[in-house]
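Every protein chain except one is present and positioned as in the full complex.
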Amino acid sequence: MKLESKIPEGPIAEKWTKHKFNLKLVNPANKRKYDVIVVGTGLAGASAAASLGELGYNVKAFCFQDSPRRAHSIAAQGGINAAKNYQNDGDSIFRLFYDTIKGGDYRAREGNVFRLAEVSVSIIDQCVAQGVPFAREYGGLLANRSFGGAQVSRTFYARGQTGQQLLLGAYSALNRQIANGKVKMYNRTEMLDVVVVDGKARGIITRDLVTGKIEAHSAHAVLLCTGGYGNVFYLSTNAKGSNVTAAWRAHKKGAFFGNPCFTQIHPTCIPVSGDHQSKLTLMSESLRNDGRVWVPKAAMKGLKAKEAVNIKEEDRDYFLERRYPSFGNLVPRDVASRNAKYVCDEGRGVGPTGLAVFLDFADAIKRDGRKVIEQKYGNLFDMYMQITGDNPYEVPMMIFPAVHYTMGGLWVDYNLMTTVPGLYALGEANFSDHGANRLGASALMQGLADGYFVVPYTIGDYLATIGWTDKVSTDHPAFKQAIEEVNGRVNRLMSIKGSKPVDQFHRELGLTMWEYCGMSRSEEGLKKAKKKIQDLRAEFWTNVNILGSANELNPELEKAGRVADFLELGELMVDDALNRAESCGGHFREESATPDGEAMRKDDEYAYVAAWEYTGDNQPEVLHKEELKFENVKLTQRSYK
Amino acid sequence: MKWFIDLFTSTLGRKALMALTGLFLVLFLAVHLAGNLQLLKDDGGRAFNIYAEFMSTNPLIQTVSKGNFAFILLHIAMSVYLTIKNRQARGPEGYAITSGKSSAWTSRNMGILGTLVLVFLVIHLKDFYGQMHFGQMEIVEYEGESYRNIYATVSYWFDKEWYVAVYVFCMAAVGFHLWHGFTSAFQTLGWSHPKYNPVINFVGKAFAVVVPALFALIPIWMYLN
Partner (left out) sequence: MKITLKIWRQKGTNDKGSFKTYKMDHASPDMSFLEMLDVLNNDLVRKGEEPVAFDHDCREGICGMCSLYINGRPHGPLQTTTCQLHMRSFSDGETITIEPWRAKAFPIIKDLVVDRTAFDRIQQAGGYVSVNTGGVPDANEIPVPKKIADEAMDAAQCIGCGACVAACKNASAMLFVSAKVSQFALLPQGQPERMERAEKMVARMDAEGFGACTNTRACEAECPKGIKITNIARMNREYFAAMLTNYEVEAGAGGD
């Protein structure tokens, strides 16, 4: 099968406009004859479900949480980028496009990224109209800040809760459609399979998490807006429930998986405090604007923050400032993360686990006064104090990188359709816009762009093409069979009755992934990881213990299903990382580095999207390459020296 | 009329009735106190008797008084209804432990305080209002006009130690009821503004202390004299 990205011909700035004109339209009177399923109610899902409902389609929306408002988009702190150029500081659609392509280390499609930058301006308008209380200046106009090292101030924000406010905006639009009867909402319902008949996605199989009932839902198209798979690492900044199941089930039904190994690791998270750790908490990277990152020059494992204040200046190694004199503590996320790992590998990490570095505000407080620092970071300092018990005004913070976002995801074309016709992937669930590394404040932008302004156009083309009569009812044998398969899988999990809790498998998988497929990857390590994951998967299916029954609320069963899929995805990530013998963005291959240890991209060999095709259980997946063409930007190696 | 029924059968509407009647009763208390303070005059009850005669015969005052009774009944009826509804809202099972750290005692116990006030009201009405309106009264004459000597009734009761004690105790209940109720009424009616809230709070708390204290002072004073 040949991958067709369907990027329209023509100058980059005209592609989307031209494409929109060329897309077929569904007659307004016919829209009510089409059913669309939306899985997930984060920024992408809620905005898509609401927009499609407004257009007149019949939408069924699903979320596993108790309310659509809980989706993990809600946790995004920093902001949302848009090329509004309200600050008159030289921003433009082209600049946002350029920054995103470059930030993604030239592994994203030009066409998609330009469209993202183009619709970014409409997103802000939309959100303001919904009543999202963005930060404002005294004159009543919207405030902006520069985020993540951007040269222009294009980030819109609502305190440190931008994701929350944007999601609640989309949730309110969704609620309006639920009230209007255009969207039917299924809370506490998890998608466990997608049904494909005659090569087209026709519906999904779900489990009601309260009653355990397995049900079939049919539709003309299915949208997966199910977020990223960072929880394959067990510890991540994702919500506990975030999972890959919907995407993975789709993958096994024919949707290719794009660049699965591209993971973003965020440098400023609160370190692990012990074996009980269940998740990692991110602190805004704005902290690096004033905090200085250091470790002792000599190994001092177990060093406490309280003792650090006594360490003399000459015994400290401000390693980011030393290695990157021009960018210092403000190097990109992946560089900061990797260097923290290196010093910890050298044994110079601090804290009880030795897996932490200091982020010190003593100099900033001396320079600006405590008050200024409090104004800038007060809420973050409070949060840190609450979690760790240390006071960052008096002792340095301890930070360590954590998995934060997955750039990889289901492969989609320009229309956001996967390789299965009628099956779409939006937001973090797709691979499309961030290449090998995502810029700060771009995730919210992409989720809403896909849901509000891309899919409502592109889905019409597909629906108009197939026609409203082309729908399969849930009585079709394929649905019956899918229900049986899902039931069989649930029963199989319940009947193992082994001795280990699900969490333990998940934690072991996470450790393997973090060790060998995390910040720094090598052929040797990846091969080791592959074997370990296979063994762990085999053990899981013989030794996991799930108590309770399948026909009631059973969180252990939910977790088990998700971990089972992570155990398969993990191996594909390792395969992808093995295949990509270059360093780019968040993916660092030790074999592909400059003599002084910096990442080295190999554009002649790897300027492609790796799209993996599932071919059967325990069969190697087949790699398809989508070559990336760069006509509007010049490829350069990143340097922060 | 549907909107009217909807308004006053909603939780907010019912609460507004509580607040409005409550505020009216607050006004009533102030007026009542002004009259009672005449008991402190050292004139053998003359000023008080003249005042009482006026109050019980003036048609306008009598109309307002009927309204006052109606408001008291409405205030009680609403509170009973809302209390039952609020209990039901908790659901079939209550909490095993509640810490009580997050709210003031008075605010949680307006029902108990209100019941105490009601008990007081019954005694009070029977002994004074009932006596004045329906009982056998001694008649006194001031400047040729005859007045019912309610002062004598008051001194009769306020000479009894236990009666004074009950009266003072009930005034404390009134005080606590007002401590929460006064400001709460403003909040319920939506009369909240950062500029004026401190004033409402101050007046409310001061009223809750001063008015019941003055009411309580009278029997104590009369008992001691």
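For clarity, chains are labelled A and B in written order, and residue numbers in each chain start from 1.
The working rule: a residue touches a chain if its C-beta (ideal position, glycine included) is under 8 Å from a C-beta of that chain, and two chains touch if they have at least 3 such contacts.
As the structure is a prediction and not an experimental result, all values here were calculated from the model.
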{"item": "Given B:T63, B:S146 or B:Q187, the one touching the chain that is not displayed", "value": "B:Q187"}
{"item": "Selected residue (touches chain absent from view) among A:N175, A:N289 or A:S522", "value": "A:N175"}
{"item": "Contact partner of the left-out chain, one of A:F134, A:F540 or A:Y614", "value": "A:F134"}
{"item": "Hidden partner interface residues of chain A, rising order", "value": "47, 50-51, 54, 65-72, 74-75, 84, 86, 122, 124-142, 158-159, 161, 163-165, 168, 171-173, 175-176, 178-179, 185, 187, 210, 237, 239-241, 273-274, 276-279, 281-282, 383, 386-389, 452-453, 456, 499, 501, 503-504, 545, 547-548, 552-556"}
{"item": "Chain not shown, touching residues in chain B", "value": "3, 6-7, 10-16, 82, 85-86, 88-104, 107-108, 110, 180, 183-184, 187-192, 194"}
